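Right, chain A next:
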Amino acid sequence: MRLTDLLDADVVELGGGTLGHVHDVRLVQDGPPLGSVGATFRISGLIVGGTSFGARLGFARAAVRGPWLLKRLFRRLHADARFVPWSAVRGLTEGRIVIEARADDLRAPDPIG
Partner candidate 1 sequence: MAGRTEGLAGGQSGGRSGDQSGGHRGGRTIDAGLRLLDRQLIDVDGMLAGKVDDLELTMPAEGAPYVTAILAGPGSLSRRVGGRLGAKIEALHRRLHPSEAPGPASVSWGVVTDVGSSIRLSVGKASLPVDTLEQWTREHIIDRIPGSDRAPD
Partner candidate 2 sequence: MRRGGGALILAVLLAVLLCACVGPVRSFEVYEGKAATTAESVASAAQTARLAAGEAADARAFAPYLSIVLSEVERDAGGSEDVFGAIQPPDGRSAELRTQLLALIDRVTAVLADLRIAARNGELGRLEDIAAPLGELGEQLARFVEAHA
């Protein structure tokens, strides 16, 4: 599997409701070790939202502090973004990811570096 198989894929609930597209894939460095460098990056979950425009510009990151106006603007634009833990993923077909979770139960992604 490639990262681009996940990015921009449609995300739908088991019941058929849609959540939007995959904006990004969150990784955590606790996967099986490879070579001499230690732990690899393992998927912890997907960041999913309706509005794709500007989703990967980086304003969602904690390390990007400003400019104030743009940060506000893009935060608002992506206020519907949700974090879907990988454990909720049930099916993976081309361009489509089925998850077992209700939109209401998902929380917004933590802002990270």
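As a selection rule, all candidates are chains of the complex that A comes from, given by their letters.
One rule holds in what follows: a residue touches a chain if its C-beta (ideal position, glycine included) is under 8 Å from a C-beta of that chain, and two chains touch if they have at least 3 such contacts; residues count from 1.
All values derive from a computational prediction rather than experimental measurement.
Okay, in this complex, which of 1 or 2 is up against chain A?
Spelled out: of the options 1 or 2, chain A touches 1.
Under the definition above, what is the set of chain A residues touching candidate 1 in their complex?
1-4, 7, 23-32, 34-44, 47, 56, 58, 60-61, 63, 86-87, 112-113
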